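For this depiction, one protein chain was excluded, whereas all remaining protein chains were kept in their positions.
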Amino acid sequence: MANGSAHTWTLLEAARKVREKEISSQELTRALLDRIDALEPKVHAHITILREAAIAQAGERDRELAKGIERGPLHGVPVGLKDIFCTRGVRTTCGSRILHNFDPPYDACVTEKILASGAVLLGKHNMDEFAMGSSTETSFFGPTRNPWDLARIPGGSSGGTAAAVAAAMCFAGVGTDTGGSIRQPASLCGVVGMKPTYGRVSRYGMIAFASSLDQAGPIARTVSDAAALLGVIAGHDRRDSTSLDLPVPDYLAAVRRPVRGLRVGLPKEYYEGGGLSPEVREAVEKALKALTDQGAVAVDVSLPHTEYALATYYLIAPAEASSNLARYDGVRYGHRAEGAAGLIEMMSKTRAEGFGDEVKRRVMIGTYALSAGYYEAYYGKAQKVRTLIRRDFTKAFEAADVLLTPTAPTPAFRLGEKTGDPLTMYLSDIYTIPCNLAGIPGISVPCGLSATGLPIGAQLLSNHFREETLFTAAGAIERALPPPRTAPLEG
Amino acid sequence: MPFEAVIGLEVHAQLSTRSKIFCSCSAAFGAPPNENTCPVCTGMPGVLPVLNRKAVEFTIRTALATSCTVQRRSVFARKNYFYPDLPKAYQISQYELPIALGGHIDIDAGNGTKRIGITRIHMEEDAGKLVHEGEFSGAQASLADLNRCSVPLMEIVSEPDMTTPEEGGAYLRRLRDILVYLGVCDGNMEEGSFRCDANVSVRPSGVKEFGTKVELKNMNSFRNVEKALEYEIRRQSEALEDGGQVVQETRLWDANEGRTVSMRRKEEAHDYRYFPDPDLLPLIIDEAWIEELRKTIPELPAEKIARLERQYGISRYDAALLASDRALADFFEASAAVFGGNPKTTANECIHWKDAVLARKLSPETIAHAVEDRERGTVSATASKKLVELVLSTGKPFRTLRDEQGLTQVSDASALDAVVEKVLAASPKEVESYRAGKAGLLSFFVGQVMKESRGKANPRVVQEVLKKKLG
Partner (left out) sequence: MAITREEVLHVARLARLAMSDAEVERIGGQLSTILDYVKQLDRLDTRDVVPTSHAVETGTPMRDDVVIPFGDREAILANAPDRRGDCFRVPRIIED
């Protein structure tokens, strides 16, 4: 029982070792909590760490195992959740001051499923406020740092989760992705992150940012881990009307399938443009070679409306967000401003104090885009262009089984580098956004390191409900280009 | 200058489902504050709506009963505004694509019927209640009770087809009756399950263009709607006559003062920023479901009134009174089926005993027997009333009580013969006076016969027998 290296195990390895009683859940949990203690001052991946509760939970898991009870495939394994999933009895902040003291009266569906799988909840991860951001710099609780280079951002908005997984502070985590918020931080932190098809995972209890785009998904150190975790959280939920009633396949089985004959589309629009760093291009080309070496076939495709995706997203997402965030008015929960003379002042002051700049910006854009006289020109128009973007993908998937693209245009940038101008920050999501608009699934898998040792990820996209194909292709890349298991920083 | 009014009415009807429209909390009225709440209807972070099928059913049936076209595809939209009784800061409603369009209701107007168009029907959720803390305007705070949040509502918008307050009242009453007949709403304006706002404008008679429209709110009974309309039409006409203008605004009806008052609050043009709710998919209704529900539409008030009138030969007025409650009309018909010899009397009896009928304290047989006995002269009208009251207090059958109480009238002339003879024999002087021309003495004789028969003689028959004998 090498506790010193327990944190380097994969999720599945850890699950097996606990199940086979090579290590107790409590020992494993303590090992990770110690690691968190050591690394948190540097990385700051968490908003809430559940030390006592996790140890107690782990103890219960051990007692159950002793009686031969196994709750599920992750029995006794410590994991983390982005602080966007409601956890009853545990404050859930969404990275915002306005919810800094919110204790949800219920569990999110994802929370329920994680607990039902037997996993132990270590903590709630840091995130960009209300999931709005690409660097985790907008969190009210301070930024998270990239474990690969503490002067750099981990990506966002699920930066805390990606950093925690990369730094082996948990065996895996669940994040959310609205415009790339799982895939981009996964790429920048050298881990695997997947956004499933819209409707694959229930949004019940997942604090809403942009309802027609948000999806929860796994972040883990290996493709198999991600596949296993998706299997745990996916499935129909009656409480989410957009949740689809389709059976959950065995994603794990897909990971080892051969890619011989797989048609890998290369959308030319993703490889043009000056923003793409040469190192990233090179690394993604290695990923392509990994696939073609194993029998996949490269195909040129085109997604002609790609250049309009960012504008489309930055109208639709803020519009939905402006409505979703209107409930934060100081009446029933969360922060309430003091000293207001009347109701309107109370609400206005509460929201001014409770929201950070990025959130306010997006609420303003969204409100504007929906307002009288502007709806057709902005929101209405964007919804139409969204249809064009979806059609692009439908057409591309006639010629290809998966699409291969970079996940992010560059490796991790420095803290503060892009906070001066919103548009500059938005451009980090240029490759990930179209997938959310179309509702299709996407995965980021590590495919190399930059010259300065920063992780680079390759993105794979597939048609609706073809997550298995993504796991197959990602697995093939991983086998050819095995990434380091954890970030080099030591605690 | 004569003016004509243009009136449109907007009704919000609370649907009598058991649970709320988007969550499974109870939709019942009158619970302690915030008792019927959950994370969904209180707008907690992360919650999502799930549509109540019964609410859709009720709305489809209402659409069918008002001849609307049910839309195969309709969309829920968010209506965004901030208020403490609106937890999500948006109301889930329907905007561009409502569930039903283009229907009508026929009302009695003047000598015939008038068709009032219905523009649209859509579904939405109700808001909670805000009460001011303390009694006086100095109160600094309000208290929010969210029990009512997400109770299902149907919004029914009429065409501006009404021209008088009476037509407005008739439309509302007819619409309410239809909803109650369908069992979709309990139609109680005072309790708030049936609410009405009005849009009123006036224009010089004969002019085609509409005048400026004023919205009226805060009318909590049919009568108050009529009064408010009456007042407002007069106010606007006078304003225009004096050379002034009508301001487009919202006014509140003040029932105490009997006038409408401007809301005065700077009504910042409400920009609700409607957009399709991404948490709910389009509402798809197939033909099969519509047809299945069409079969459940009962005979509606207008048809019932006409049929009762026709079939039973009763007055339209009485038919309308009976039809004002489906249970009462059904009772009437059941009673007439037992004894149909005098439907007019049956109708009168049902109307007279309406409260007991609706409280299910009387059976159709009781009324049928009462009517039949009166028809045959077996009991007098007075006795009949007394007997029904006894039925109510004792629960015994009408005829049992009639016999127990000895209230059977003797109506057979030959049976009365002996008594009449006896009375006449006992009053020879009066007989002579009568025959000499004092016709008024007839009532004296009737009285004596009644006394002699201990009230059992049918006075009408007594009179006839007396007249025959006295000549």
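As written, the chain order gives the labels A and B, with residue 1 at the start of each chain.
The rule is short, and it goes like this: a contact is a pair of C-beta atoms (placed from the backbone, for glycine too) under 8 Å apart; a residue touches a chain by one contact, two chains touch by 3 or more.
The structure displayed is predicted, hence computed values, not measured ones.
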item: Of A:Cys94, A:Leu213 or A:Leu266, the residue in touch with the unshown chain; value: A:Leu213
item: Among B:Gly244, B:Pro282 or B:Gly447, residue touching the chain not depicted; value: B:Pro282
item: Listed residues A:Val248, A:Leu388 or A:Leu481, member touching the removed chain; value: A:Leu388
item: Which of A:Ala53, A:Ala311 or A:Ala480 contacts the chain that the document leaves out; value: A:Ala311
item: Residue numbers in chain B that touch the chain omitted from display; value: 17-19, 24-26, 32-39, 42, 44, 50-56, 75-76, 82, 84, 131-133, 139-146, 264-266, 268, 271, 273, 275-276, 278, 280-284
item: For chain A, the residues touching the chain missing from this view; value: 101-103, 105-106, 198-199, 212-213, 238, 241-242, 244-245, 305, 307-308, 310-312, 314-315, 322, 326, 329-336, 340-349, 351-352, 355, 360-361, 363-365, 367-368, 371, 378, 380-388, 390, 421-423, 437, 439
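The rule we apply is simple: only the chains that are shown with their structure count from here on.
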item: Whole-Å separation of chain centres (CA-atom averages), chain A against chain B; value: 57
item: Chain B to chain A touching residues, read off their complex; value: 39, 42-51, 78, 80, 82, 84, 87-90, 142, 144, 269, 271, 273-275, 278-281
item: Complex contact set, residues of chain A against chain B; value: 85-86, 92, 94, 99, 102, 104-106, 108, 203-208, 210-212, 238-242, 319-320, 322-323, 326-327, 329, 331-333, 343-344, 347, 367, 370-372, 375, 379
